[in-house]
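What you see is the complex with one protein chain gone and the rest in place.
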Amino acid sequence: MFRRKPLHLQLIGAAALLTALSFFMFPVIWMFLTSFKTQDQIFSVPPVLIPPAEQWNLDNYIAILTQNNGLQGVRDTALVASVTAFISVSIGALAAYSLARFRFGGDEFSFWIISTRMFPPVASAVPLFLLFRQLGILDTHWVLIIANSVFNVPFAVWLLKGFIEDLPVELEEAALIEGATFFGAFRRITLPLIAPGLVTAFLFTFVFTWNEFMFALLMTRRAVRPMTVVISSLAGGHTILWAQIAAAGMITILPGVLVVVFLHRYLVRGLTMGALKS
Amino acid sequence: MFRPRILFLLVAAFAVLASSALAQEPPSHLGVVDYQLCDNFGGVTVTVVGDAGHNLAPYEFWKDDFAAMGINVEIVEVPFADVYQVLKTEFVAGSGAFDVVTFYPSYIGDFAGNGYLLPLDDFIARDPAAVWDPNMEDVLAPFRELYNRWANQTYALTIDGDVLVMMYRQDLFENEEERAAFQARYGRELRPPETWDEWLEVAEFFTRPAGATLAGETLTRPFYGTAEFGRRGFSYAWYLNRAASNGVILFDELMETDINSPAAVAALQNMIDTLQFAPPDVLNFGYDELRDAFIGGQLAMVVQWTDVPKKAADPSISQIVGKVGVGRVPGFVVDGEVAHRSMMPVGRVVGIAADTDVPEAAYCVAKHIAYNTSLENVSTSLTGLDPYRATHLTNPEAFAPLMGLENARAYLEGLQAALADGYPDLFIPGAAQYQDALDLQINRALAGEVSAQEALDAAAAAWNEITDRLGRETQISFWRQALESYRAVGLIR
Partner (left out) sequence: MFSSGVKQRQAAFFFALPALVLLLSVSIYPLLRTLGLAFSSLELTISPVETFVGLNNFAKAFGDMRFWNALRNTLILVTVGVAIQFVLGTVLAVLLSEIRFTRMIWLIALLLPVMIAPVVSGFQFRVIYNDTFGPLNYLIRALSGGAVAAPPWLADTRTALLTIMITDVWQWTPFMMLLMLAGLESIPVELTEAAQVDGAGYWDIFWRIKMPMLLPVIVIGLLIRVMDTFKTFDLVFLLTGGGPGSSTETIAYYTYLNGFRFFSMGYTAAIAFIQLIIIIVIARFFMIAQKRVRGGSA
């Protein structure tokens, strides 16, 4: 680790971080404050920045969860997002290993994988709807897990491929000489070393799925109600329930925050030559 | 990994707290309408789809009635902005997922024309009438003729009667100082505008910077004469208020458009000129911004949907309680007379999916909401549904608990006047494309990207392209049907 960073750079760095913090946090803080407001405080002049003390209660949170399907939305989306993230990272890591270490199918194959994410989803939505209807899986968790995995596996593959390519292949070769299988070498050597990549891939596939709207809207009806659809439903023709939308927003960032809390230590573990030599 | 259990404990705690929070009374039967429930179906399930939120509340109000008919109603909620794409996708796939569908009448040509909906005339004519007849004659003509029928058959029942009305600050128009100042400046009496030219003058008169005086009080922030629906989406409807009153009827018998005629251009120019008397970010004003600018006391007058007077009367959100007048949307002078036209955008109707397994039960559900209980449904604050039947207009007592009898009378009178001027949204197949193409060009002109003439020329070209692409011959036949309906309600001669 360096300690010789010039002082002026450190000062500029601190200032930059604080500026960034206010830019990125301002809308979040606004959302937090909004989640405690009443309907007439949303569009008022001058704007109500901080709601009065007696409004600091959970009414809007309770309303979204109990009256407006929020509970089902959180449950369904949490299930879909965590399974999708798990599948995407697992399948993605395996495929990434194949591409990075064996150059399976060459450049064209790896390019094809990423290209499946390029196609505008609007164009493929109706054919996909017909396909899933034939399979009889509309309005289930599986339909969303499959649809989201298709968009997230390419991301996971490419991200993890980059991480694996940066690893020296000699470590795995040493394991193979000692009698490990390819899968054994992958699991015991490669996976631990690309932990930051795995965590990043998991976090983003989770977040991408959690935030996905179009498939969630089209492919579900009643048995499954993902959170993004629940939230959109709060914007009616006559009334937009601003405070409840904000409360829902506060609720939906919780899982992402928890992922960071539990997994962040994998993001600060840099490689050491010691690890490479073992 | 995160721990769902913690989340669920938290959520369970919320649920306990919430059960004590709610206490608004759903409406009970008023007994104004005579009807009989359908015979018991013995436990069938009817799936109803509609835009999420309070407009689906009636199915909850009357669940005992549905139970008495042996019907289990299941609701599928779709976000307001996405109803068409969801319904259309399900219809195209022939999924049979829905029995009763709630949709915006602009799509009746699309849905009925493509055979997605069941004609309702056979049900309507059945005996006994008390069970089956939804009393279509009671439905106000514009809704009945324009929004429920297609190809001489009934395909839908109205449940929500949207129309635009003019609202103005009665207190300002009655203020003596302001009246005198207006008289001095324009040489005529201050009154709610009858014509779009007067609208422009009045808007100019009331637009004042912070620090100026309005009705004897010093303004702490700017005050504006008016605002428009300036955001993409419905800006075309605020334009068509003007264009329709200036004699523009969109297409002739051969689908040749007059949307870029001199009358149409003058109408658009009026709307463009209005923007200088509107808040600086009016081009991003949607329904909510437009409503709240008015009920927040920032505008002298506005054209809006008919639920806004109800909101303006609610002291918890309105700063202009008791100061609101409702009147006819202004018009242009045509042949020496002011022709008023009020657009009827959005609105809601219910139809029966053609591939339903339970057509009779589905019809009984739709009729119960659209007729038997309709007065109850439009007169409660628990829904956003607006009146659409003569029965609604002649029963102000039903609205009295909501706004008081006097206000209810005035409100229904204003509504009746607006509906008499009602002008329909396009409802032939491809309506969404025509609307979008027009809306884009109107918005470009409002934003100053192009002139009024250029914008409307471009809109006309886009309309012709759409007509050719969808098939000019079929579109002509559809439009001729539409014109017949226009004649039936007296919109054209």
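Note that the chains are named A and B in the order they appear, and that numbering of residues resets to 1 at the start of each chain.
In this section, a contact is a pair of C-beta atoms (placed from the backbone, for glycine too) under 8 Å apart; a residue touches a chain by one contact, two chains touch by 3 or more.
Everything numeric in this text was worked out from a predicted model, so none of it was measured.
Undergrad: Missing chain touches which shown chains?
TA: Answer for the hidden chain's contacts among shown chains: A, B.
Undergrad: Which residue from B:Pro262, B:Pro315, B:Gly448 or B:Gly490 sits in contact with the chain not drawn here?
TA: Of the listed residues, the one touching the omitted chain is B:Gly448.
Undergrad: Taking the full complex into account, what residues of subunit B touch the chain not shown?
TA: Touch set of subunit B with respect to the missing chain: 81, 84-85, 88-89, 92, 110, 113-114, 230-233, 235, 279-285, 289, 292-293, 296, 298, 429-430, 432-433, 436, 440, 443-444, 446-449, 469-471, 474.
Undergrad: Which subunit A residues touch the hidden chain?
TA: Residues of subunit A in touch with the missing chain: 1-2, 4-6, 9, 13, 16-17, 20-21, 23-25, 27-28, 30-31, 34, 42-47, 49, 90-92, 94-95, 97-105, 107, 109, 111, 113-128, 131, 146-147, 149-150, 153-155, 157-159, 161-163, 165-166, 169, 172-173, 182-183, 186, 193-194, 196-197, 199-200, 203-204, 207, 210-211, 213, 227-228, 231-232, 235, 240, 242, 245-246, 248-249, 252-253, 256-257, 260-261, 264, 267-273, 276.
Assume only the chains that are shown with their structure count from here on.
Undergrad: Which residues of subunit B touch subunit A in the complex?
TA: Touching subunit A from subunit B are residues 1-4, 7, 11, 14-15, 17-19, 21-22, 47, 49, 51-55, 74-82, 85-86, 89, 92-93, 95, 97, 221, 287-289, 292-293, 296, 298, 305, 307, 316-317, 346, 384.
Undergrad: Could you pull out which subunit A residues touch subunit B in their complex?
TA: Subunit A reaches subunit B through residues 38-40, 42-45, 58-59, 61-63, 65-67, 69, 71, 74, 78, 82, 125-126, 129-130, 133, 138, 217-218, 221-222, 229, 232-240, 254-255, 258-259, 262.
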